[in-house]
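Note sheet for the following structure.
Removed: one protein chain of the complex. Kept in place: all other protein chains.
Just so it is clear, A and B label the chains in written order, and each chain counts residues from 1 on its own.
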Amino acid sequence: MVTENIRQNTYFILFRIAAFLSVVILLFVLLYVIKEGIGVININFLTSMWSHRDITQGGIFPAIIGTILLAIGVSIISIPLGICTAIYLNEYAKENMFTRTIKLAIRNLAGVPSIVYGIFGMAFFVLFLNLGGSLIAASLTLGCMTLPWIITASEEALKSVPYSFREGSYALGATKWETVRKNVLPHSFSGMITGSILGVSRAMGETAPIIMVGATFFMGYLPTSPFDKFMALPYHLFILATQHSSPSAGEYAMGTALVLIALIFILNLGIFILRYNLRKRKEW
Amino acid sequence: MQNPRKFREKIIERSFSSVSAISLLILISIFIFLFITGIKAFTQISLSDFFLGNVWNPTAYGEPTWGILSLIVGTLMIAIGSLIIAIPLGLASAIYLSEIARPEIREIVKPAIEMIAGVPSVVLGLIGIVFLSPLIANIFGLSNGLNALTSSIIVAIMILPTIISISEDVLTSLPKDFREASLALGATKWQMIKMTLLPAGLSGIVAAIMLGLGRAVGETMAVLMVAGNSIAMPASFFDPIRPMTANIAIEINEVVKGSLHYEALFAIGLVLFVMTFAVNLISDIIIERQVRKYKW
Partner (left out) sequence: MLSVIVNENNPVSKLTIDHIGKIYKGEITNWKELGGKDQEITLYGRQSSSGTYSFFMEHVLKGDYSAKMRSMDGNQAIINAVRQDESAMGYVGIGYLVDEKGNQVSGINILKVAKDKDSEYISPLNKEKLHEYTISRPLYQYFANKPAKDSAIYNFLMFELSAQGKDIVRKSGFDDITTLDNSNNEELLRKI
């Protein structure tokens, strides 16, 4: 028994180390980017247009705008679609071939490599539908990629509503849609939206799908229509890190990375806090 | 009146189900577009040249060669390398979070790990270039750190949250009776975990690993930046590799649309699609078995 205890303690110490190692990795990534990138962060960096000849004179404002516009585009395209799909799967769908196929399709969409989405987006949205490299082509491409995440998050929100809520409604003679609309959606809507926004925040960091569908490294103007090309933070950072010749490129890459991470994490943190507060108010 | 209500209900249900079908449509469209472009490549490249040839040289001085074997090996090396790192680390963390950690610690550590999933791959690639690869080069006395090892480490970091999160979910969802029965028979906590929980949750954990595998196969940006991208067949993890994803990313931008090179890149995309589809299918089957075994 003593040896068993020793063995257990050894393993448990190892497991504890493993878990904290994972946290340490995250902290390291964050701190490294902060340390290397904070030097270039200032008002000018965040609000000026990109300066091509001497990058130290300009800023990444158009890239920030581009990323935000993409996030909006992706949200418009995939959040309604995703929420409706989740409602169908969780409230209406019966156990049949159709449902199983849809679920299989969603799981597979989540596993498709990002570069494959990129070449699909190029072949379908840019070339076949002739949308050209543009905000709309990129939003559609990223939208396809984000859809499975939004569906999954929304399904979880719907599942968290106790079945008794629906039962009570049916018992009073309501139809399915009346039940969903009045008893299920109000309690799950915030969960669906917050989950979807988390999904969109992941899309904001994607690079491979947008390279071939309209992302540019340098444009002298902000996009004015959905058919314009655009700058975006992840692509900007990628080019700065690998292909730009300025001696400040490395530092600016880190600065761009910092802004991108900050954007994503602030969004995530905000959603977590929101959810925590919403959960406290629920009575079940 | 019953009929207008029922009619309206039917319309609503039909609308929802049609919208859901869009996901299926997207998946099919991806396959179709990959297929119709990629298949054209095989009118000029033989299947055996493509899959068994080990030199990818589309713009060769003489005859171009289209063998993707070394690319496939590159992808497989990253898959294996990252899993070797991420499985022990991930499983151990999952066990800790699910069985050992105090609830307060769990509340902090679990979201922290999920935040790693929020770090974009291009940022991890950047850290790989400026920090990890010089470090690896120093430690192992190599001339540079752009190789399979560095790539595996970066990809392991990326798939860690997936493996931890799902394994932890699997373990916590196992019924309390399992634990109580095992402890009642005199087992220590570790014996309970090892002999009762892990076998019971095995399928779910395997599914988590397969999902991590799928992500490792599909990772593009981070490996593009640190893999070294040489087409020679790697002899060890210290050699540079060119996984299929990186190959497409690095060549697709300047390739002539509609050329054989373009079609061949789509063919590689098709191979990737089929690989991740197969991995997902297998993990689906495994999950279904797990759910059926422990209906709770």
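As a working rule, contacts are C-beta pairs under 8 Å (C-beta built on N, C-alpha and C of every residue); 3 or more make two chains touch, one makes a residue touch a chain.
What you see is a predicted model, and the numbers here were worked out from it, not measured in a lab.
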item: Left-out chain, listing which of the shown chains it touches; value: A, B
item: Sole residue of B:S29, B:Q191 or B:S230 that reaches the chain not shown, by the stated touch rule; value: B:S230
item: Contact with the hidden chain (one of A:N44, A:T101, A:T152 or A:T242); value: A:T242
item: Among B:S29, B:N57 or B:Q191, residue touching the chain not depicted; value: B:N57
item: Touch residues of subunit B, complete complex, unshown partner; value: 55-62, 70, 129, 133-134, 137, 143-144, 146, 224, 228-233, 240, 242, 250-255, 261
item: In subunit A, positions touching the absent partner; value: 53-54, 239, 242-247, 249
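The definition used in the following text is that only the chains that are shown with their structure count from here on.
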item: Inter-chain centre distance, subunit A versus subunit B - centres from mean C-alpha coordinates, in Å; value: 17
item: Complex contact set, residues of subunit B against subunit A; value: 5-6, 8-9, 12-13, 15-17, 19-24, 26-30, 33-34, 37, 88-90, 92-93, 95-97, 100-101, 109, 111-113, 115-127, 129-131, 157, 160, 164, 188-191, 211, 214-215, 217-221, 225, 245, 248-249, 252-253, 257, 265-266, 269, 272-273, 276-277, 279-281, 284
item: Contact set on subunit A toward subunit B in their complex; value: 4-5, 7-8, 11-12, 14-23, 25-26, 29, 32-33, 36, 81, 84-85, 87-89, 92-93, 98, 101-102, 104-120, 122-124, 127-128, 144, 147-148, 151, 175-177, 201-202, 204-208, 211-212, 234, 237-238, 241-242, 250, 253-254, 257, 260-261, 264-265, 268, 272
